[in-house]
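Single-structure report; data block below.
With one protein chain held back, the other chains of the complex are shown just where they sit.
By written order: A and B. Residues from 1 in each chain.
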Amino acid sequence: MTDSSTNMRLKLPITCFILQIILIILFGVLVQYDEDTDAKKHHHGNHSKTKPDIENDFYYRYPSFQDVHVMIFVGFGFLMTFLQRYGFSSVGFNFLIAAFSLQWATLMQGFFHGLHEGKIHIGVESMINADFCTGSVLISFGAVLGKTSPVQLLFMAVFEVTLFAVNEYILLTHLGTRDAGGSMTIHTFGAYFGLMVTRILYRPNLDKSKHKNCSVYHSDLFAMIGTLYLWMFWPSFNSAITEHGDPQHRTAMNTYYSLAACTLSTYAMSSLTAHDGKLDMVHIQNAALAGGVAAGTAGEMMLTPFGSMIVGFLAGIISVLGYKYLTPILENKLKIQDTCGIHNLHGMPGVLGAIVGAVTASLASKEVYGEGLEKVFPEVAGGHRTASYQGGVQAISLAVTLGMALFGGLIVGFILKLPIFGAPRDTTCFEDSLYWEVRKPQSHFSYCMKKSEIAVMC
Amino acid sequence: MTDSSTNMRLKLPITCFILQIILIILFGVLVQYDEDTDAKKHHHGNHSKTKPDIENDFYYRYPSFQDVHVMIFVGFGFLMTFLQRYGFSSVGFNFLIAAFSLQWATLMQGFFHGLHEGKIHIGVESMINADFCTGSVLISFGAVLGKTSPVQLLFMAVFEVTLFAVNEYILLTHLGTRDAGGSMTIHTFGAYFGLMVTRILYRPNLDKSKHKNCSVYHSDLFAMIGTLYLWMFWPSFNSAITEHGDPQHRTAMNTYYSLAACTLSTYAMSSLTAHDGKLDMVHIQNAALAGGVAAGTAGEMMLTPFGSMIVGFLAGIISVLGYKYLTPILENKLKIQDTCGIHNLHGMPGVLGAIVGAVTASLASKEVYGEGLEKVFPEVAGGHRTASYQGGVQAISLAVTLGMALFGGLIVGFILKLPIFGAPRDTTCFEDSLYWEVRKPQSHFSYCMKKSEIAVMC
Partner (left out) sequence: MTDSSTNMRLKLPITCFILQIILIILFGVLVQYDEDTDAKKHHHGNHSKTKPDIENDFYYRYPSFQDVHVMIFVGFGFLMTFLQRYGFSSVGFNFLIAAFSLQWATLMQGFFHGLHEGKIHIGVESMINADFCTGSVLISFGAVLGKTSPVQLLFMAVFEVTLFAVNEYILLTHLGTRDAGGSMTIHTFGAYFGLMVTRILYRPNLDKSKHKNCSVYHSDLFAMIGTLYLWMFWPSFNSAITEHGDPQHRTAMNTYYSLAACTLSTYAMSSLTAHDGKLDMVHIQNAALAGGVAAGTAGEMMLTPFGSMIVGFLAGIISVLGYKYLTPILENKLKIQDTCGIHNLHGMPGVLGAIVGAVTASLASKEVYGEGLEKVFPEVAGGHRTASYQGGVQAISLAVTLGMALFGGLIVGFILKLPIFGAPRDTTCFEDSLYWEVRKPQSHFSYCMKKSEIAVMC
């Protein structure tokens, strides 16, 4: 199962080495510790008297960061192990492109979010933001899963991280959009970018490896590890970079209830849409998470648990319907081969989340938020804009994000189509042994079983 | 493997939808943000001056909450995947009933623990309490694992959560019982409730599916994921809702040492009770956790690491002996078919924990606790009762809990026996394909292997 075009012997090492060396040089030139990580700055003058150690941002955000980190590496990684012969690549390429993206995102986000005398200052908040940006790349990875080489994925990450940072800059800095949990910046962007890339990379003969594009019993259990970690830690994800205090607390709680409601509607819809009432693992693994996506923008607002549950409830329904009815249409009519169904998990719920955010923002008032309005809508609290104007900005941000994602995906898709990246052939998609040493691959369920043992069995 | 009586096509969607819609309506009517999650309340007047953001309860409790959350969804979920053909249901039904229970528990516990002008105020502490109550339902699930439909489980949860909240209300509010880690309220209640339910649901012909009621190699490894997360995070569980400061710190540490000692006695007993000295995965997966259960009541007290280790040591011994000798007796003589052996993991260690708590409470004194007595035994510190009276109250609370659990389980068991819930037949117990889409189930170890591949092997 090796041929010269897909051989990674030179392509992958050269790509990794060059990218990493560029990263190291740029970090050397551009990156510095911030106030809370630098030994000198943290103790400058009588600074330490006014800010005790416990108020170092580390103690506010590091537990959330670690949860986000688990979502990125175990959550996304194992969620994609559902394929029977693609577990090494799912976890392994996820690992590789995430490790690259978080470094590159640190630079891109630091560059756009504001330099300090030409330097990027970093700490736990920038680490979370880098993981967030990485999440967006991994969402897109889900659309092209099984059909791309690791070199293609690394190049996709290079471009996607850059565009992500530009879009985020436009939204958060220029438009003053609120999107703490990233319904727009992370999920909508990652999903529509990935869908456009997979559209450009359309393979008319993909059914040649169709028999490998399905799960086996244990691969579905591995995928549930990913699902559950994403589900459990989504409250941390949405609340990781909100303001300290009540916004962080409230966001986590809103997300918790949104996810719970989403889970029940997912089970209901999965059973209802099956002819024999049986639950489908694909729905449980994915649609039950849509409630977290949909609470990404409004989670920090005074959405109330009641509102969060309605949002989650709807997200679960939409997502299952998408898996059942829309994905086949996308594939057959629009030639969008979306391996993990990211349109149902991140695309539509992301758009829903953006809309809910716009509506909730337009209803914000001093009456409801009190002095806390400052923390959630500083522009509104400062009198620079009305709540309905903020709502309009939120809606425009969704349009900007969709445009950036689709246009970016179009360009990047064509770049990735170049024959130099070692993409798999149609017959070797969804197959680990193309890029991984798999011991004695005579039989996929037991690579080490000897011929003699098989003989004994029979 | 589908027949009309077990078909979930209408039963499950209707149940999920109705339950979720009722929950949403009740949340809309009854639930509000508390002081630490509401934007307005948190910043009311000069409140923010007296309470900096870092003292928001979120920063005291959220890391513990996340650990508890992992125990509920990954810990309980994967612990039950040891069955060879029931992994989807173990993880999947665990997920479903937990997502329901935590919402319902928020309402029931809020209702009983004190309304604020007719409203339930929620924050991270109520989220932990909701997860705790959910844990109790999942313990009961362990007793009936493999023998119940998801609709039966949802109805069990409806009733069990309600009774849990009543019992907890009687103990914590009326009697002034101390039970931070829930040896009584969670473990003893969940275990004896579940044992009574499975007694009522007794199946004389369960041996028809006996060959599926066993583990395979990889299913035991999946179960170890559950075991280890429960084991590692039990210190967080027991300390999650203790008072801030030293009690939380002390509880985590006592539990840590109790579990460590329990693990050694579990390995010792597992080897000692096997005729050939070989360790049994069932014991390791379960009995090694008994030390956490048994430290649930006294963990916050001045039990000392020394005392904690003795408790854990005994819990491990009792638990292995239970698996080895008591479970077969319960099944054959008392007709209690306890799939996961919850009597050994939660029942007996829970009772042990309650007794240890009563003894430790009766020995409390100002000499040992100093000013800290107020945080652990406010009634004793305030002079309203003596330490030995507190000990007596703890003992009575165990009796109340046992009574509530057994009586509640009796009633609920008979309700669940109604033929409308789609319970599996005796021949289709412990079988995922009854409720789940399992791809090409011609052979249980490889649902996707094609006939031709098998031919090649032979």
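FYI, a contact is a pair of C-beta atoms (placed from the backbone, for glycine too) under 8 Å apart; a residue touches a chain by one contact, two chains touch by 3 or more.
Source: prediction; values computed, not measured.
Chemist: In the whole complex, not just what's shown, which of B:L115, B:A274 or B:A399 touches the removed chain?
Modeler: Considering the complete complex, B:A274 is the one touching the chain left out.
Chemist: Can you work out which residue in B:F17, B:Y33, B:F193 or B:Y257 touches the chain that's missing from view?
Modeler: B:Y257
Chemist: For the chain left out of this view, which of B:Y229, B:F421 or B:Y435 touches it?
Modeler: B:Y229
Chemist: Contact with the hidden chain only, please: which chain A residues?
Modeler: Given the touch definition above, chain A has residues 2, 7-17, 19-20, 23-24, 27-28, 31-33, 36-44, 48, 52-54, 56-59, 62-63, 66, 69-70, 73-74, 77-78, 81, 87-88, 91-92, 95-96, 99-100, 102-103, 122-124, 127, 150, 218, 222, 225, 435-439, 444-450, 453, 457-458 touching the missing chain.
Chemist: Residues on chain B that touch the omitted chain in the whole complex?
Modeler: Against the left-out chain, chain B lists 54-55, 59-60, 63, 67, 84, 211, 214-218, 220-221, 224-225, 228-229, 231-233, 236, 244-250, 252-253, 256-257, 259-261, 263-265, 267-269, 271-272, 274-281, 284, 288, 302, 304-306, 309-310, 313, 368-373, 375-376, 443-445, 454-455, 457-458.
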